[in-house]
Structure formats: C-alpha cells, structure tokens
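The complex is shown incomplete by one protein chain, all other protein chains being positioned as in the whole.
The block that comes next holds subunit A.
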Amino acid sequence: MEVTSQDFKKNAHIALHDAKLQRALGNLKAGFPGKRAAAIARLPEFDALRDQARDLKNHILAHLDLYLEEFENNVTAQGGTVHWCRTAEDARKTILEICRQQDAKTVTKGKSMVTEEIALNEYLEANGVTPVETDLGEYILQLRNDHPSHIVAPAIHLTLEDVAEAFHEHHQRPKSDDPAVLMQEAREMLRKQFVAADVGITGANFLIAETGSTIICTNEGNGDLTQTLPKTHIVVSSIEKVVPTLEDMTLFLRLLARSATGQEFTVYNTLSTGPRRTTDQDGPENFHVVLVDNGRSDMVGTELQEMLRCIRCSACMNHCPVYGAVGGQTYGWVYPGPMGSVLTPQMIGIENAGLLPNASTFCGKCEEVCPVRIPLPKLMRHWRDKEWEKHLTPGAARSGIGIWAFFAKRPALYRWLAQSSNLFLRLVGGKRGRVRKLPLAGGWTDYRDMPAPSGKTFMQQWQERK
C-alpha cells in the first residue's frame, strides 16, 4: 500500500471534515472502551495479569533466539516447515514460491496484519495468484479496493451504506441495508471460495515454542475454514510472537480479547500443529510458517525493544483521542494509533513517518490501557528525539523550541515574560475570561476560544507559599 504518513496533517484535515467518517468513528468510541471496561470489571486479577504478561514478554525477548529455535525444531518435528524472512520482499517471494509449488490459482486469507505489512495481496495478484480476503471486514475492503483503518476492526471507517453499495455492485443482488442480510451475502459468496482455494493463508496471534503450534483467535470462523479446507496452510507471522508454553499463551489469551473487543474470550481459539496426520480425514497436507522480521530484530536491545511486547489488541487506538478524531487511514500506513506511531517509523523510516509520533496529546491513555504495559508515550518521545537528532524536525518547530530554550535558560527573563503575558491575556480576555483571536495561535483560536489566565503564575504562587 502507498505510504501517505508524510501527509498526516493534510489527511487529518480531510478526516476531520469528513462527516461520514466522523459518524463511523462514533461507533468505535461508543463501543470498544465501554466493553473493555465492563469485561475488566468482571476480572479482579486483570492488573496482576498485565504485570505478569509484561514480565513474561520481557523474559521472552531476552531469550528470543532460543525460543525461536525451539519453535522451529518443534514445527519441523511435526512435519511443518519454517521460513525465515529478513525483509518484506523476502517474505513475499517465499509465499509466492510456496503458492507456485502448489500451482495455486486462488488463495483464501484469514485476517493478518503482517500480510498487510508486507503488501502481500498486491504482489500475489501481480504474479497471477488471486488472494481472497475472508474476514468480513477485510472482504468489504477488498471489494472497495481499500485498506484497513484498524488492526482488529479493519472496516471501522465505513458505514452501513458503504457496505451496502459495495455488495450491491459486486454481488449483483438487490441492495439491502440490513447488516444481517449483508453478512449472509458474504457468507454465501465466500463459501465457494473456501472450498475452491488451493492455499489458505492465516496470521498467528502467538507461536508456541513448546509444541511448535500457531494459534489464531477469531470470531467469524473464517480463519478455520481458510486453514482446514485447502491443501496447503501458510501461517504468516512475525518473530516477536513466540511464547514458551501453552500455559504462557493462556496468560496472553486472558488479556487479549478483553483488551480488544471486551469479550470474555474470542469465539474460536485454534491451535495448528503441523500438517494433517496420516490417519486424519481432513486438514491441510502441507504446513508452512513464514516468520517475518522486517525491522523487528533491530529493535532488540534498543529503547524500542519494549514495543515488541505488543500483542496487537488495539486498546491503545480504541482509547486514543487523536485516533478517535482522525481515524486510522490518516496515519498513512498499516499500523495506526499510538502503537503505529511507534512501529511505523521503524518500518518505513522516521524520515517518512516523523509526523506520527508528534500526532499525540501525550494524555497517556494508551499506556494506561496497554495489556503488556508498553510505555507508548515514552517511545513516541524516543522518535521525536531521533527526528531532532537527524534534523528532520520542521524549521518552525525547531526555531520555536530554540526561542523557548533561549528564555528557559534565563529564568529571570522567563518569569518576567510569563508574568507579562499573563497580564496581557487577562486584559484581552476581559470580563469574559476568554480570548477570541490571538496572533500566531490561529490553530487554536480559529476553532475555539483560548481561556485567559485567571490567577497568578506558578512562580508567583510558589514564592507566596514558601
């Protein structure tokens, strides 16, 4: 997919004025946070589980090479094959090669953000293999030639009307605006595809070292049909998803659904271990696991290592005021919201994604809700520092900070300036206590009044109370 992260400001402006998008985003804000809160209220151990999950992830990352080795050994022992891919390009080629070995015409796909990350669909299509997205949200997006705006609810930016139109155009059926009817249409359309596909591609929520298994957590059952019916199952995942044992996986499963959709448990939690056994009556004959690095191993041992704890629950974006205002596509690449603002610069370069870690109010809500306690604001600050070091920060911001630093280094002058502007704003604010227009602050005052300071400055109060 085309990267438009450089255009965040323009994208945001368009998104804020898009009434339909704003309505769609309302569905998100009205849904996920409340459902998560209700689920957590039923599990008093939730915070203790988060602490354990953070510590376990830290243990895994400190032993990442060894757990990956163990995982590979066990996949192989069960008759599967692990493919290691340093780059997105490696991964695309590896997957195409497996498809070609099977002489595959069509490939069904379960929902997988890693395949979005490596832009798999475009590549398969260009090489004569037709990918069919089977997750309802992803299916809608594929019909519309669109991309996910959310890592769990990919079509959250669309309205019922959008879906109705897309289905009407592609299904040649009477137009319906009943979500139940639309879902049944998709069910019928995709049923033939599930059966006809030569290869099924799914992602994985976790890789279990102990058993060489992969697990997907889904609500629709599309991932299960995708991996059970075709002759070949390809799991596309990334190296940080490995966990030691089934018990350790369980710790994360208790956190994942509750943090994501507020469900007690996802409907289908499915472990896959190797290809079908000789005595099995169904299931794939070939089992491949494609492990994508794509910049992750470079994060190990750096300040960004903490980001590798992420289990892709989406709680950070569901609670983010910026995401809630502009939606996922504004971020301009695969991973939106706070987790995306940390990951995207790593994957596509800070020179392309510098605006993302700046598009934050630093309210801290993302860190507060993260099930593995990733300090997202701290990591966004890390990228701001990098941007500054590389002289990528825009000139206006750079000179602004320079001016501020000039005064900050001269406390007497700083205090005098603070007191004078306090006084000035109070005069301008007058009886109303609000300022309508302020030079250089149009970004604020064009949309709302600036409250005028009503008391003394911090330093004045400090002096008085000392």
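Rule of thumb we're sticking to: a residue touches a chain if its C-beta (ideal position, glycine included) is under 8 Å from a C-beta of that chain, and two chains touch if they have at least 3 such contacts; residues count from 1.
We adopt the following convention: contacts and distances are computed from a predicted model.
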Choices "Dihaem cytochrome c", "LUD domain-containing protein", "Phosphate transport system permease protein PstA" or "Glycosyltransferase 2-like domain-containing protein" - which one is the UniProt name of the chain not shown = "LUD domain-containing protein"
Residue, one of A:Asp65, A:Glu122 or A:Glu389, that touches the chain absent here = A:Asp65
Of A:Thr228, A:Asn422 or A:Gln460, which residue touches the hidden chain?
-> A:Thr228
Among the options A:Asp282, A:Asp446 or A:Glu464, the absent chain makes contact with A:Asp282
Omitted-chain contact residue, chosen from A:Leu96, A:Val163, A:Leu256 or A:Cys370 | A:Val163
Interface with the undisplayed chain - residues on subunit A | 24, 27-28, 30-31, 43-45, 48-49, 52, 56, 59, 62-68, 70, 77-78, 84-87, 90, 134-137, 140, 153-156, 158-160, 163, 179-180, 182-184, 186-187, 190-192, 194-195, 209-211, 213, 219-222, 224-225, 228-229, 239, 244-248, 250-251, 253-254, 261, 264-277, 279-283, 293, 297-302, 305
